[in-house]
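All protein chains but one are shown at their positions in the complex.
Residue numbering begins at 1 within each chain, and the chains themselves are lettered A and B in the order written.
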Amino acid sequence: MSKRDFIAMEDFDPIAIDDILALATRIKQGEINGGLERKVLAMVFMDPSLRTRSSFEAAMFLHGGHAIVLEPGKGSWTLETTLGAVMDGAGVEHIVDAARVLGRYADAVAVRTFPKGKDWSVEREDRTIRTFAAHCEKPIINLESTRRHPCQGLADALTLEEKLGDARGKRFALTWAWHPKALPTAVPASAAIAAAHLGMNVVIARPEGYDLDPEDLSIIRRQAERQGGSVHLVDNMDEALDGADAVYAKSWGALPLFGQLEAEQQHRSTLRHWKLTSPALARTNKGAGIVMHCLPVRRNVEVDDDVLDGPHSVVVDQAENRLHVQRALLLEMIGKTR
Amino acid sequence: MSKRDFIAMEDFDPIAIDDILALATRIKQGEINGGLERKVLAMVFMDPSLRTRSSFEAAMFLHGGHAIVLEPGKGSWTLETTLGAVMDGAGVEHIVDAARVLGRYADAVAVRTFPKGKDWSVEREDRTIRTFAAHCEKPIINLESTRRHPCQGLADALTLEEKLGDARGKRFALTWAWHPKALPTAVPASAAIAAAHLGMNVVIARPEGYDLDPEDLSIIRRQAERQGGSVHLVDNMDEALDGADAVYAKSWGALPLFGQLEAEQQHRSTLRHWKLTSPALARTNKGAGIVMHCLPVRRNVEVDDDVLDGPHSVVVDQAENRLHVQRALLLEMIGKTR
Partner (left out) sequence: MSKRDFIAMEDFDPIAIDDILALATRIKQGEINGGLERKVLAMVFMDPSLRTRSSFEAAMFLHGGHAIVLEPGKGSWTLETTLGAVMDGAGVEHIVDAARVLGRYADAVAVRTFPKGKDWSVEREDRTIRTFAAHCEKPIINLESTRRHPCQGLADALTLEEKLGDARGKRFALTWAWHPKALPTAVPASAAIAAAHLGMNVVIARPEGYDLDPEDLSIIRRQAERQGGSVHLVDNMDEALDGADAVYAKSWGALPLFGQLEAEQQHRSTLRHWKLTSPALARTNKGAGIVMHCLPVRRNVEVDDDVLDGPHSVVVDQAENRLHVQRALLLEMIGKTR
C-alpha cells in the first residue's frame, strides 16, 4: 500500500478533487468539527508565507490537530537538496534525512520550495519536493513548489464554483501582468488546471516569451478536454478579457530567460502596460467578470487599487477559501474518519 | 454594529477597563477556565518580542484557543504600509490585503509595529495599526504601536493595584532614563495613562527636549482629572522620586529630534546620569516605592542591578501580569461567554 501525496491537482482523480471541494463547502457552512485530534502536520517553509502558514495552522487547530512550522536556513538547519552531495559546504542537513525524520514526528509533512536555480531544464523536475516525497514515509502536501501550488488551485476552484455556479463552458481569462520580479509559474499553471478541472473555456494571455512550460500546457489542455472545456492562447490582455466570466491576473517570469535575472528584466521592461485596470475589466461579461489573484498582489502594478477594492474583486474570498479547502484536504488525507 | 478594537486604553470606557482588571484578578487566582475554544488569534510582529509573544500564545492556549505568529520580512512577506502605493519596490504585500485576509482566518488580529520613519508629524498618526484596523473585519489588538502599548498599560495598572491597594491619590513617578537608543514613547505614554486611570498623582521627570507628545500629555491629564488624580512635570529625577509610591523607569527618544539618530544621540550624550540607582530609590516613600519597568531593561544603564534585583522591584510581577490581563482582554473581546 503506497501513501498518497498531494503535489499536483492532476495527480488526484477528478472525482477525488470534487469530493474535497464538496467537503470544503460543508466545512465552510460550519458542518464539520474534529477529525484531526492528536494529528501533527510538519510544515517546512524554504520560502516566506502569510496565507499558507496561517491557514494551515488554523486548519489543523480547528479540527483538534497541531501544525509545526520549520524554516530551514532561519530557525532550522539549511537543507542540502542534491542527492549524493559531498556535504562539505553550506548545507547542514540533507532533505533526505529531514524528510525521514519529520515523517517520524508528523502525520503529514508539507513543503514550500520556490525555484532557485539557473536552469529551467533542471528546475522543472521539481526535485526538492519530489525528493522529500520519495524519502518521507508520511503523505507530502505541496505548499507551492517550482511547478505547482495545488492548494491555491483548490481554493481557486472553490471560489469559481461559489461565484459562477456551474462553471462549465464559462470563460476563464488567465492574464500575465507586469511585476518587478520574475516570479514562478506554479500559480498560473495551477489556476489554469483548476479552471480546466471545472470544464471552463480557458484563455491565457501572455506577451511573447512568456509561455508556460509545454508540459503544463499539455496538462491544462488534457484536463480541459476531459472535463468538457477548452484552452486558447492569445497575445494581448484585452482579447482574453472580452466576455470573460472570471479574470485571473498573475505575473510570471519568462522561462527561456529563466535564471538570467537581468536579461529577463530587460525583456519585460516594455511590458508595464500589462496591468489589470478598470477599463480592461469593463470588457468582461457584462463588465462583471470576477477578479482573481492568489495574493500577495503588487497593487497598482499587477492590478489597480480600484479593481482590487471594487465590487467584482474576489481575492479575499479566494484567500479565505484556502482555509476551507485545506481543512477538507487534511481531513481526507490524515483525518480519523477517512 | 461596529467591531471593537483595542488600540489604546483611553478608547475604552474606564468601567470596561476596570472590568478587565477585575477579571484578570480572578484569572490569576485560577478561577476561570476555557472560553476561547476554537478561537484563533493571528499575531503580526513587525518588530521583536519576548513577553508579548509568549504571554499571548500562553493566554490563548490556556483557554482552549490558538495563537498564530507571523513575522513580516522574516518568515512572512514584507508589508507595504502606504495607501495607494505603486508597489514596484520592496514591499511584497499591502497591509490592506494582509488585514483583510487575516480577518478571514482569525477571530482577532494582533499587531506590533514600532515607528520607523523620519517625521514625527507623520508617525504620530500611528497609520500602520490604524490602517490594519480599518481594513480588518475582526477586532484588532495593539501589541505596541508607535503611540501606545495598551496591554502593557493594563499590566501596569493591575500591578499598581496589587502592590499599592487603592492607588488613588498615591504618587506615581515616571522617570526618563538614559539608553543607547532613541526608543519609542508608546510605553511611557501608556504607563502614565494607566496610572492616571487609577487616579494617581502622576509626576513625569524628563530632561529638556524629552516631553511626550502634547496630545499624549493632554490625554494623561484628562484621564487623571476624570479619575481624581493629577499630572505634574519636573526636570530632574530626584524631584519626581521624592515620596513616590511607585517609580517607573523608562527611556524614550527626543521627539523634536525624531528620526535624526545622530543628533538625538548627541543631545543625550550628557544624560547618562539619568539612571535609577539605590540612592535615588531611597528618596521614595519610606524608601519603599515599588520599582517598575516594562522590560526588556538595559541593566546598569537604565536601572542598576541592585535596584532591579532588590526587594522593591516588581518588574517580574509586571511581566507576569501581562499574561493575566491579556487572558481577560481576550475573553472580553472574543470569548464565548461575553
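Just so we're on the same page, a residue touches a chain if its C-beta (ideal position, glycine included) is under 8 Å from a C-beta of that chain, and two chains touch if they have at least 3 such contacts.
On a predicted model such as this, the values are computed, not experimentally measured, just so you know.
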Residue touching the undisplayed chain, where the options are B:22, B:86 or B:316: B:316
Candidate in contact with the missing chain, chosen from A:4, A:26, A:104 or A:273: A:104
From A:30, A:84 or A:165, residue that would touch the chain that is not displayed: A:84
Touch list for chain A against the chain that is not drawn: 38, 40, 42, 66, 68, 70, 72, 74-77, 80, 84-89, 92-94, 96-98, 100-102, 104-106
Chain not shown, touching residues in chain B: 45, 48-51, 53-55, 57-58, 61-62, 69, 71, 74, 180, 295-301, 305, 308, 315-316, 319-320, 323
